[in-house]
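Have a look at the structure below, then the notes.
Just one protein chain is left out here, and the rest sit where they should.
Order as written gives the chain letters A, B and C; numbering starts at 1 within each chain.
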Amino acid sequence: MIYLAVVGGSSCTEQEMELARETGKEIAGRGAVLLCGGGSGVMEAASAGASQEGGIVIGILPGGSAREGNQYLTAAIATGMGEARNAIITRTADAVIAIGGEYGTLSEIALAIKMGKPVIGLRSWRLSPPHGVKDGIIEKAGAEEAVETAFCLINY
Amino acid sequence: MIYLAVVGGSSCTEQEMELARETGKEIAGRGAVLLCGGGSGVMEAASAGASQEGGIVIGILPGGSAREGNQYLTAAIATGMGEARNAIITRTADAVIAIGGEYGTLSEIALAIKMGKPVIGLRSWRLSPPHGVKDGIIEKAGAEEAVETAFCLINY
Amino acid sequence: MIYLAVVGGSSCTEQEMELARETGKEIAGRGAVLLCGGGSGVMEAASAGASQEGGIVIGILPGGSAREGNQYLTAAIATGMGEARNAIITRTADAVIAIGGEYGTLSEIALAIKMGKPVIGLRSWRLSPPHGVKDGIIEKAGAEEAVETAFCLINY
Partner (left out) sequence: MIYLAVVGGSSCTEQEMELARETGKEIAGRGAVLLCGGGSGVMEAASAGASQEGGIVIGILPGGSAREGNQYLTAAIATGMGEARNAIITRTADAVIAIGGEYGTLSEIALAIKMGKPVIGLRSWRLSPPHGVKDGIIEKAGAEEAVETAFCLINY
């Protein structure tokens, strides 16, 4: 089983939502499990896309109730741990696709890179690492390309 | 979505394994998600039973790799948090069914009761609470009865 | 540095409070760090006892604010993880002393035994383990004896 996480803002632009939906579709279409934070915005759009393709969608929620997840989840995990759940998402994922996003998303990008997971960015954060530190985000323009790159780097 | 956790030892007797398998089947047969620690023994037998019925099976693993779960999981969550993952299992579950088990299982029973979740015991721990503390385990003899009781107490 | 955890109810009897205070004093008197859940009841009484002896007292809080701890803590850790913080207490502790307590305390007893840490009980839970499982609680009657036993088993 391959696990791909889609991370991004709980509120987002129409364009980001569309990108997230397509990314979710691509992930499910290739038979991978979609992992996300289980909330709204980018998370919900990716979940909807994957769900539409009949894929498995897992939401790792910050709160204490499995009822708080979006409607497209195959299953929700109520961690009750707040933002510490971001580390569970990146730990489980084989690769992470970031779409837009603010500081929660940046923390997931950073945790994923720290854990050695490939991170693909779609209109998301751009990093200017300090001297001697590599930029760990691979920027792509479209959903298909992003998911293809993720699979490529996992198999590698 | 209803989430039922089955907790128990990673090594167990034949009889416990059979009970776990039947419990997994009953849970899936009623359309609930089976949650477990994702490992071997009682966890694997319950996963196999639910999987056989076409149910959704989620393993919340202590380790850092989603590859470490048993083969019957729909999805594995690699928490990388060791025994602290027990609290995620009980937080997510609507009710917990304990089968046999040692101290890990006892911690899950205790956490679930602390969180106000119904706990049903099948040949598992029996508690002798200190004065003034209620015994929070409902003992049942068979898988069907255990799952029925769990559903009953959730709906209640 | 030796770390001894005192676990018990956030509400407790006068007798338990007195036992906790003496236990805290003994721990600090022997130069160990007192770990606890940082709350009221047994936790606060143990903290007060250790603090009175000039000891270091660390509270591992379930909530998200370090301001929520009792007044005797040298430092409070705001885990924001609810009951999952119990596993951090037992992971850090070299030994655990349980005084009275309800299901939160039982979960700490069980987690500690699972992690191979000595657990000493003072008027706390008594276990009736299933066949083939050892009773992991060492019962003692007084604070001094409990702390002495804890040190003994750590050094051993």
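Here is the rule we go by: a residue touches a chain if its C-beta (ideal position, glycine included) is under 8 Å from a C-beta of that chain, and two chains touch if they have at least 3 such contacts.
Note that the coordinates shown come from a computational prediction; the quantities given were computed from them, not determined experimentally.
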item: Omitted-chain contact residue, chosen from C:12, C:50, C:77 or C:113; value: C:77
item: Which of C:19, C:36, C:50 or C:87 contacts the chain that the document leaves out; value: C:87
item: Contact residue for the chain not shown (choose from A:75, A:88 or A:143); value: A:88
item: Those residues of subunit A which, in the complete complex, touch the missing chain; value: 81-84, 86-88, 90-91, 100-104, 106-107, 109-111, 113-115, 123-130, 133, 136
item: Residues of subunit C in contact with the chain not shown; value: 1, 3, 33, 56, 58, 60, 64, 66, 74-81, 87-88, 91-92, 94
item: Residue ranges of subunit B at the interface with the undisplayed chain; value: 64, 80-84
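In this section, only the chains that are shown with their structure count from here on.
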item: Most distant chain from subunit C by Cα centroid; value: A
item: Whole-Å gap between the CA centroids of subunit A and subunit C; value: 40
item: Shared interface positions of subunit C, touching two or more other chains; value: 81-84
